[in-house]
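Single-structure report; data block below.
Removed from the display is one protein chain of the complex; every other protein chain stays in position.
Showing subunit A:
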Amino acid sequence: MAGNKRIMKELGEIQSNPPDGVSISLPSESDFNVWHATISGPSDSVYAGGNWKVEITLPKEYPFKPPQLSFKTKIYHPNVTNDERGAMCLGMLRADEWKPPNKIADVLKLVRAVMAAPQPEDAVETSIAEQFRNNRKEFDKIAKEWVNKHAK
């Protein structure tokens, strides 16, 4: 399969020209299917000033199957599961929406866009989504607290 070659190519591309606010590293010299991204909070959002470690796992079928995202740094966000997995699964990351020409760079751009503008209608954490919709002040407060506690 075209997988490995493509992953190398993407890696080269993303390291020479990373998307805004993102840097990439490989935790293991031998395994190119696990990437570590450090994503900085978008400046005009409640996450500004924080840095999140996100693990990107490329399935062996990649790019036919979507990569899996896992926030290793806790984040208070309606679209990220509030557990040790810290999974995010929306838009192009869904198996039925994923198309092979999508790249990791696109995925990371999506992550930052969703950080800047949470999508409560597609939430995995419904209570956070509800708070985001109905009590924005409280949401912002907790989110910022979490940034200070976990992401700095």
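Just so we're on the same page, a contact is a pair of C-beta atoms (placed from the backbone, for glycine too) under 8 Å apart; a residue touches a chain by one contact, two chains touch by 3 or more; residues count from 1.
We adopt the following convention: contacts and distances are computed from a predicted model.
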{"item": "Among \"RBR-type E3 ubiquitin transferase\", \"Cell division cycle 45\", \"DNA replication complex GINS protein SLD5\" or \"Membrane magnesium transporter\", the UniProt name of the subunit that does not appear here", "value": "\"RBR-type E3 ubiquitin transferase\""}
{"item": "Of A:Glu29, A:Asp44 or A:Asp96, the one touching the omitted chain in the full complex", "value": "A:Asp96"}
{"item": "Hidden partner interface residues of subunit A, rising order", "value": "1-2, 5-6, 9-10, 61, 63-64, 92, 96-97, 99-102, 106, 119, 121-122"}
